[in-house]
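What follows is a structure written as structure tokens; I'll ask about it next.
A single protein chain has been omitted; all remaining protein chains appear in their positions.
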Amino acid sequence: MDIFGIPIQAFMGQLMLGLVNGSFYAMLSLGLAVIFGLLGIVNFAHGALYMIGAYVAYVLLDRFGINYWFALVLSPIAVGALGVVIERTLLKRLYKIDPIYGLLLTFGLALIAEGVFRYWFDVSGQSYPVPDLLQGATNLGFMVLPNYRAWVVVASLTVCLGTWFVIERTRLGAYLRAGTENPALVQAFGINVPVMVMLTYGAGAGLAALAGVLAAPVIQVTPLMGSNLIIVVFAVVVIGGMGSILGSILTGLALGLIEGLTKVFYPEASSIVVFVIMAIVLMIRPAGLFGKEK
Amino acid sequence: MKLTKLTAACAVAATTMFGASAQAQISGDVIKIGFITDLSGLYADIDGPAGAEAIKMAIADLGGAVAGKKIELLVADHQNKPDVAAAKAREWFDQQGMDMLIGGTNSGTGLAMAKVALEKKKPYLSIGAGSSALTNDQCSPYTIHYAYDTVALAKGTAPAVVKAGGKSWYFLTADYAFGTALQADATTAVTKSGGSVVGSVRAPLAASDFSSFLLQAQSSKAQILGLANAGGDTINAVKAANEFGLTKTMKLAGLLMFINDVHSLGLKATQGMYLTDSWYWNQNAETRAWSKRFFDKFKRMPSSLQAADYSAAQFYLAAVKAINSDDGEKTMEQMRKSKVNDMYAKGGYIRADGSMIHDMYLMQVKTPEQSTTPWDYYNVVATTKGEDAFLTKAESKCALWK
Partner (left out) sequence: MNAAADKLSHYSRIGLWVGLAILLAAPFIGLYPIFMMTALCFAIFACAFNLLLGFTGLLSFGHAAYLGAAAYATGWLVRSAHLSPELGVLAGTLVAALCGLVVGLIAIRRQGIYFAMVTLAMAQMIYFVFLQASFTGGEDGLQGVPRGALFGLLPLANDKVMYYVVLAVFVAVFLFIIRIVHSPYGQVLKAIRENEARAVSLGYDVDRYKLLAFVLSTALAGLAGSMKTLVVGFASLTDAHWSLSGEVVLMTLLGGMGTFAGPVIGAFTIIGLQNFLADQVGSWINVIIGVIFVVCVVAFRKGFVGELIAWLQRRQGH
């Protein structure tokens, strides 16, 4: 049976893969949306934090023999701490001025991180093995799906939904949202806004690192893995609406699927389909699909 | 508000002192060899800094001087950017009095540097770049394409694989000029040997995820998956192919692979793969002896490119010695009359189109059980004679070779 001339098996297979990629996009854009939505910072360093997260996992395994499951916890904590340091020393000076400077600062940080890691590690990248528990593949009938990729989908969606829930539905999330909209007022209520902001950036960084650890067994861990992705992730966040958490998650997943389909029919365009969509969306709904005009 | 160009003046003067070198040193008493390659990027392992060291080894082995003149090596990183490569080459020819340029990896930079060398009428020995255009439609009387090209790779791998039973092919191609050229040359070679190409897919350069392209390859039901890509793309594709169980139903043919790629992937992932190369460290006693020297320095075995760097440097310097001059035209003439007979190639010679004709070898990657020592990765399966490996006169569009 064929769909558009492609056997249905291949078609379903591509959709499945698209879903896997979409989960990655969702996770990465989630961290970016959290940082922009709550702090108003366009975090160009997000790709670099993702890359560092993957490398922390690699070093933990390679030098210290600490396995994947611990890395899933340790790496985000380590990179989150790095994020806190960045926020405390550099970013907090920029809140009062044009947000463009925040963008430029994080851009510079990304260049530094990439350059330093290129020096420490090979550009052609390191291999990170799939953890034993998730090795092998399951025959779904229409394709053979590596177990690890199924895990990626499950883990990403869990984290995404969990984060969305915390921010939109819990008291902590409410404080966060209020604190960034009107810091003085919230501070007056006795909530330590600067600490909250600091931890938010750290959390965003941690999310990026978690995505990095999840990605490590799938693609080569290279210093360039962040810069290859960052622009696409930005486009996802812009399409979804720059302040909207839910928007990023849904757009990330949708983009993964659309990209998967594009790869079947017109593979060369798969790397820019996101920008075409972005241009179209911005012309129709300038604030993004789920965004609110700020 | 008009601006203080006083600062402009001072700062411009100061910063231009940065970029512009001091008065040009005319190479009267020194033979200057330049080496521009990818020192830090995607191809840094297969050539890169170790390639520069190989050239230094070549110079040191000659005592650091030839025909009474000292030999100096200039090294620069082109970062895989043709404009950087060309600018550096031009600057060295103009300002440093460079006598000969050795070209590193990346075809775009290779072609750009060839043009500069042609303009300045100086010898250019291209090692790392694979594009056959260097000796085809863009051939030049000053270019020697020393180590390999896409035609040789295709002619080395495809016929042998088809003969071994791999008749139907599917290509996974990196979507840039080099990838498409590699696919085109390989397609010609496959069909000429009686095989057929059932399909192909182009992946963006430096794509991080090949899964969907591999899925398409799998549904084509071809016997052989031809990887028309290089470096990180090849590594990622092979990894993914293993992950998706593709290697159980298809055999992989790496159209451009080096021993560093195999090392990076490991034998488990690459066993049984076919690839063509111009040289292997474990071929005979001579190659082993030189490679051991390299290994002692770098703790890894040399790739064919690094061996070629060494050989090319010595080949040029031998020509300089023979005619006692470093004049561009005269050394080119001398090199065309000479033969390459060293640990890299036996009976190699320069053809009218600039190709260095030498034998190419089809290798198959060993299984983990077959490999007895570190870096013992290949079985040499077949040898393609130099005359058969490269572009034939009939196929060539080079104006110098008619």
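Lettered A and B in written order, each chain numbered from 1.
As a convention for this text, contacts are C-beta pairs under 8 Å (C-beta built on N, C-alpha and C of every residue); 3 or more make two chains touch, one makes a residue touch a chain.
Since this is a predicted model, take the numbers as computed values, not measurements.
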- Among the chains presented, those that the missing one touches: A, B
- Message: Please identify which residue in A:Arg88, A:Arg118 or A:Arg177 touches the non-displayed chain.
- Response: A:Arg118
- Sole residue of A:Gly65, A:Gly141, A:Gly190 or A:Pro286 that reaches the chain not shown, by the stated touch rule: A:Pro286
- Note on the structure: Per the touch rule stated above, chain A touches the missing chain via residues 42, 90, 93-94, 99-101, 103-105, 107-116, 118-119, 231, 234-235, 238, 242, 268-269, 271-272, 275-276, 278-279, 282-283, 286
- Message: Using the document's contact rule, name the residues of chain B that touch the chain not shown here.
- Response: 1-9, 11-13, 15-16, 18-23, 39-41, 75-77, 79, 81-84, 86-88, 90-91, 94-95, 107-108, 111-112, 115, 131, 175-178, 205
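Note that in this section only the chains that are shown with their structure count from here on.
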- Message: With touch defined as at the start, can you tell me which chain A residues reach chain B in the complex?
- Response: 7, 9-10, 13-14, 17-18, 20-21, 118-119, 122-125, 127, 130, 137, 143-144, 146, 148-149, 218-220, 222, 224-225, 228-229, 260, 263-264, 267-268, 270-271
- For chain B, which residues count as touching chain A in their complex? 40-45, 175, 201-204, 206-209, 211-213, 215-216, 219, 231-232, 235-236, 239, 243-245, 260-261, 264-266
